[in-house]
Structures are given as structure tokens and as C-alpha cells.
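For this depiction, one protein chain was excluded, whereas all remaining protein chains were kept in their positions.
This part shows chain A:
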């Protein structure tokens, strides 16, 4: 084959995070010459799923400042805990977002036929944590009714409140049409909670239900944004089967989507090199000359990189915990014919937790609970992904959330925590993506549910690489590949 440096590449993509990988997928049927590299030894970059060994070296890299969007990473194994499986049996997702059925990401995965390589699992119930009323009692988890029938049947909500809730649910499905808009537009930028209380007479408890469904990190989502995400949630419900609104890719969430996208790129002829980054480059030249860390000097018409995430606007605190129990009670199918969910979401409303010093939590905390069906841990265990906005107390709050959660789901004995990985992550970088033939991905501020705005820069990068050959209507529209040969009989 031609050597790397003899080829004039149309694009060098550096990084195999979700966005860069989707770009490789988008280019996989073009005749563009694509060189796709990643300084890491694994696929997925900031969206990777890590085995326990990989997590260990990742923590070391974060602490050495090699991962600009992460900091304060630490692994701890609680004293006396036993039962952790072998390191490769785990696949801890750095991006465990759930994906709503009405996400444009799923649309693109279907139209590009890439979805066939991914196994999706149902995200089941959403719960709200209720602290114990007094020390003799256990904290509890209340399930948020998820379908009309559910709301109708639930005994947890008084009939009068139900009416307000039903009215709101009906309203939100059509909130963008004309008479409804008058109701909310004047309050568009005000907090959703105020709107809910004024227009639908919802009490704090019902407001909390709605805020939880919005997965708002600060709990102060605006009416405009809140209505949009609630509508997405409700209209996603039942789309791919009864009883669930969102799905999750098996084996580590967005990491898996990145990997199958890279594979599509490879099948399309892109050249892949892991453990290789950009060492130096001569900008302002056409073609751009890039020196790789492997020593190769290559020429390319364009270059796509990951943004320097240290410019992020939002910082979240994360805690990934492996727990020695399947926590079966969270993974019950709630509708007839529904698949067994592999993911459940538990929200800790603002104020429901407190630090050891007695300070109440300022923001909500969320826990995505993953069963072993996700392939992220061995049978009999589960993985908790906990998130809250970073503050000086956020780590303590997450530890408290973990303890409270384990106390709420245990019968006689709280399940044991076997392993903890904590870190902070910067999100929502702001720098401008494109300059000439160089494109830097900006990371939209991620939420707990996949945000479609992540996809827009991918399309922009695709346009830059394709130039005049970019036909919008053909973006991510592919047929199944057939590599059929003659039959063989035995």
C-alpha cells in the first residue's frame, strides 16, 4: 500500500469520541481519503467505556493533566468489600447518557444503517428519592408514573392533583401551537417550576416529578427549555415499545456508538491508528502538514480535532460506583409486553441530601442505575452513575447520595459498594469551531439525556470536508452494505 506520507489525505480526524466517530461514519461512503487517529490506546476518547485497568491508567492521565476536560479523578475501594470481578468484566462509561426515542441521533443511526451493529436496551422507570421522615425509618424511592394509564392508576397522587397533571401532560404535547403559546411564552425565561405552580396549580411534589423528567442539572430549567424536554420525553414514550421513552446502548453507552461508527469508517476504507496523536503542524499551508507522534509527517486538505474542553462552561461532579447487588426492584417492566429495562433513573431533589457538616444539597443529584444486562458489570452486580453540578461539596453530596440510595434499596442489609471512581468533568465549550480547513469540535453542554445539539457540529465538519460535494439530503443516508459471494454447499 501507499505509505501514510505519500497520500494526500482529504481529512485527518484526531480523536475517536462520539462526534469525531460520527463524522467518520458520515464520510464512510464518500470517496474521501480519511486518516483517523487517537492518542489513546482505546476508542471513544472522552466518551470511552473503560475496563478497571483502563480506568486506572485513565485516572493517572487525568491527574497528569493529559485529559483537559477532566480533573479530580480518584479510584477508591471501600475497606472490606469483596466480590469485585476481573477487570475486563467491567465497562465503565464516561458518557452514560440515555437516548430519548425521538433523538435525531437514533434517526441518523437508522438512516445510516449503523444501528444494526448496536444492541439497545430500555430505560425503565424514573424514581424520586424521599428522605426518611425520622431516623427509625428507611428512605424510600417513589416511582414517577410514566404513562397515561399509570397516572390514572397511581394512588400516590391525590385525585385533584392528578387532574392538574393530566391537564399539563395534554398541554405539553401541543404546547407550540397557537392558543397554548399564549400561556407560556410570557414566562419563557422564568423557571418552569413557577409556571407549573401558577398555571397548573402543581404542588412542590408534582413540580419535582416534572423537573426530574426534565433531568435538569440545576433544577432551575426555564419554562421554554423545560417544556421542550418534557415534550420530548412524553412523545418518546412508547415509540419503540410499550412502557419506555429512552434507550441505552449496551456495553457502555455512547462509547459503543463511537466504536461502531469507527468500524463503519474502517469498512469504508478509512485508515485507523490508535495511540497516535498530533505532535506538530504547519498551519496556514495548503495542504496542511501534520507531524504525528508516530513520527510520520503527512499532508492533508483538512483537519478535524477535538476542542480544548478546558473552556467548558459547566462542570459536573461524577461518581461511578459498582455495587454488589442486582437491585432487581428497580428493573421491573411497568407495562404489559414491555422489555425488561436495564437502566433506571433516581433523582435526589435539591435539598434532599446533606453534607456531613449538615449543609443541604443546593442542586439535584441524579443516579443512573445500570443492571448487568448493560454488559458493564458481571451478573449479580450493578453500576451506578451519579451526577450533580460541581460545587465545593459536590463530592460529599454524591457520597451521601450513594449511601442513601443503598439504604433505600436494601431489604435487611444495604447492598455493598465494591468500587468507586469519581471525577469532575467540564462541558459546554464555547470556542468557535471552524477556521479555514481546520475544525475543532465544541462540546455542547451534555445533560443526562443525549442532547441533539451534539450532532450539529458533526454535520458542519462533514460539510467542510465534503466541500462542493456535500448534498444535505444525502447526509447519513446509506443502504446496507452487501459483500455477497456465491453460496457454498456442504
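Keep this in mind: contacts are C-beta pairs under 8 Å (C-beta built on N, C-alpha and C of every residue); 3 or more make two chains touch, one makes a residue touch a chain; residues count from 1.
Here, contacts and distances are computed from a predicted model.
J.: Which one, "Methyltransferase", "Rab5 GDP/GTP exchange factor-like isoform X1", "P-loop containing nucleoside triphosphate hydrolase protein" or "N-terminal E2 ubiquitin-conjugating enzyme", is the UniProt name for the chain you do not see?
T.: "P-loop containing nucleoside triphosphate hydrolase protein"
J.: Among A:335, A:414, A:434 or A:470, which residue is in contact with the omitted chain in the full complex?
T.: A:335
J.: With the full complex in mind, choose from A:256, A:376 or A:427 the residue touching the hidden chain.
T.: A:256
J.: Using the touch definition up top, pick the residue from A:142, A:161 or A:274 that touches the left-out chain.
T.: A:274
J.: Need a quick check: the contact residues on chain A for the chain that isn't drawn.
T.: Interface residues of chain A facing the absent chain: 1, 42-43, 88, 91, 106, 109-110, 115, 117, 119-122, 147-148, 169, 173, 234-245, 247, 250-251, 256, 259-260, 262-263, 265-276, 294, 335-342, 373, 481-490.
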